[in-house]
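Here the complex is missing one protein chain, while the rest keep their positions.
Right after this comes chain A.
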Amino acid sequence: MRAFTTLTGIAAPMPLANVDTDKIIPGRFLKTIQRTGLGKHLFANMRYEDDGSEKPDFVLNQEPYRQAEILVAYENFGCGSSREHAPWALLDFGIRCVIAPDFADIFHNNSFKNGVLPVKLPREICEQLMEDARLGANSRITIDLERQVVVRPNGEEIPFTIDPFRRHLLLNGLDDIGQTMQHAPAIDGFEAKQRAAQPWLYDAKV
């Protein structure tokens, strides 16, 4: 996984609540067996006409937002299915940070695992950032994960909180399977105990 330290980029405004994962990446694009290549289908139903042409009023079809690396949205972002295709599609498009008042749990987890940083900020602040984002190319927002601040184009710094363990993994681009494997002896011990107490969990044959 690519490490996330700081990011300065164009932010796309998406003033919608409940942006669900079917909006982010509709079900018909889940047939891939790869993690990459989904960027072209990001927000497909909102982004393209039935004939495949672009809907000009959709934000990511406009300059400078085609180059957006940050997305600003409202409540309950990423609700719906567990599809990790949602952060894969965002990442493949180039978006590495989503700022919203809150996130659905599974999407929140999935984002971290792919180096997409979800930043939770109160609604009023998201509204300010939405205004910043609307100003376009000269209005870049910075996310500094090291210092845990979002820097507005006017220089104002807004602190955010984040789970320290996840921050550590992101800053260093660490894979958490490797981390967990260090606990292998404890896992062995757990299994031995559980097997004695609940043998039926170990002998079911399909």
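Going forward, contacts are C-beta pairs under 8 Å (C-beta built on N, C-alpha and C of every residue); 3 or more make two chains touch, one makes a residue touch a chain; residues count from 1.
Everything that follows uses one rule, which is that contacts and distances are computed from a predicted model.
Selecting from "FAD-binding protein", "Putative zinc finger protein", "ABC transporter permease" or "3-isopropylmalate dehydratase large subunit", the unshown chain of this assembly corresponds to "3-isopropylmalate dehydratase large subunit" (UniProt protein name). Only one of A:3, A:171 or A:186 touches the absent chain when the whole complex is considered: A:186.
The chain not shown here touches chain A at positions 16-18, 20, 22-23, 26-28, 30-35, 45, 50, 74-76, 79-84, 87, 102, 104-106, 109-110, 113-114, 163-165, 175-177, 179-181, 183-184, 186-187, 189-191, 194, 198-202, 204-206.
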